[in-house]
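To start, the structure itself, in structure tokens.
Moving on, here comes chain A:
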Amino acid sequence: MSAIVIRGGEVVDRGGRRRADVAVDDGIVKAVGPDLAAPGGAQVLDGAGCVVAPGLVDLHAHLRQPGKEEAETIETGSRAAALGGYSAVVAMPNTDPPIDSAGAAREVLALGRDALVEVAVAGAITVGRRGERLAPMAELAALGVRLFTDDGTGVQDGALMRRALDYARGLGVVLAQHCEDEDLARGGAMHEGAWSSRLGIPGVTSVAEEAMVARDIALARLTGARLHFLHLSTVGSVDLVRRAKAEGVAVTAEAAPHHLVLTDAACASYDPTFKVNPPLRTDADVAALRAGLVDGTIDAVATDHAPHAPEAKDVPFDEAPPGMLGLETALAVVLSVTDLTRALALLSWQPATIAGLAARHGGPVAEGAAANLCVIDPAVTWMVDPAGLASRSRNTPYAGWKLTGRVRHTIVRGEAVVIDGEARR
Partner candidate 1 sequence: MTHLLSITDLGADGIDEVLRVAEAFAEVERRPVRKVPTLRGRTVATLFFEESTRTRLSFETAAKRLSADVLSFSAAASSVKKGESIRDTVETIEAMGMDALVVRHASAGVPMQVSRWVKECKVVNGGDGWHEHPTQALLDCFTVRQVRGEIDGLRVLIVGDIRHSRVARSQVLAYSALGASVTLAAPGSLLPPSIEGWPVSVVHDLDEALPDADVVSLLRLQAERGSGEFVPTLREYTADWGLTTRRAALLRPDAVLTHPGPMIRGVEIAGDVADLPQALVTRQVTNGVAVRMAVLFLLLGGAL
Partner candidate 2 sequence: MAKRERSHTRPGVFVARSRVLSGADVNRALVRMAHEVAERNGGLTDVVLIGLQTGGVPLARRMAAVLAGAEGTEVPVGTLDVAFYRDDIGLRPVLPEAATEVPCDLSGKVVVIVDDVLFTGRTVRAALNALGDFGRARAVQLAVMVDRGHRELPIRPDYVGKNLPTRRDEMVDVSDQGVAIGTIE
């Protein structure tokens, strides 16, 4: 692996902003400073006009392998991640088979070894994600699994969730809850409100999410365990988490990029691309989530990248699987709602800490740090073309959108995996 020098950029990390070149070798940042010399044979990357930042970390990506390789594979998903500026992603365990055992986790970790970005795995909380009994969390934790979730569904049984939190506390791992009360949500395909009523699409009330957020805050308070809320989407959820944090309950929360810019009005086309869970909600919910980014209620923006093959989405709205792509568009979407430093906090160092990846990702760009970096051109405007995405699927809700801000280079483990917006392998 050759040495790399990134020239002419501005370094931005949790320590602040400064003009500096960055030299990388052997997977390590060797030097950060003005006008660094490039050793012989070093790769020189143009960083003029760009921001050099720690690589992004996605807490929430569905890479679909094993089981749904027609929608995405670890290879295609990690390529999409690299193009989106990520140096690490957490692969969700709702694969087929699900990641509810050491064997299943090992398989995904092995597949991820050659990927363009670091692939961490989240384990299931319950066996088969069926919400009946605990998965072998200690066995999984021994493999380095730090985040546990039944994402796709929430743990419905309050007693079981309480037991999981008690158990997790002893292991020092984090439970991540997909908050959705199945009884309240049953049959719903979009946010319940003015639009669902008009469109005749069965709705999911915000209360289905908020009821579980409220229950789980109480359980986190009771158990003292670390709890992370996946993809919060409502005014009420943000409010509950804000109050819990003020009280000192050990919870963190993420929002998905699409919930920051899209509303349920998008469903008026009956295009299942806009079907996602939690559903796109109202302007008021969008505003609450954005406010949550600013006041620290929301710790991270996580993509909930959920690829689906085109034929899976070419069905009636209420029959379509929920989910949309996110890895290649998240950065630009977040930049459209907040400033660069906050965007990087939400996309890089804060999620890196939650995922337990802070030793290698999201840290300051300084001598001796792991060379996981992204180089962002914050001013370039580009058009989202579904056919041009690296993901195997096409279900982006931003087709035809003009977005500002794009990744120019991504460096993972000291290797330039994206150069000038092109994946190297």
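Selection rule, in plain terms: all candidates are chains of the complex that A comes from, given by their letters.
Note that a residue touches a chain if its C-beta (ideal position, glycine included) is under 8 Å from a C-beta of that chain, and two chains touch if they have at least 3 such contacts; residues count from 1.
These numbers were taken from a predicted model, which means no experiment stands behind them.
Here chain A appears alone, and the candidate among 1 or 2 that touches it in the complex is 1. Within the complex formed with candidate 1, the chain A residues making contact are 192-194, 196-203, 205, 269-271, 311, 314-319.
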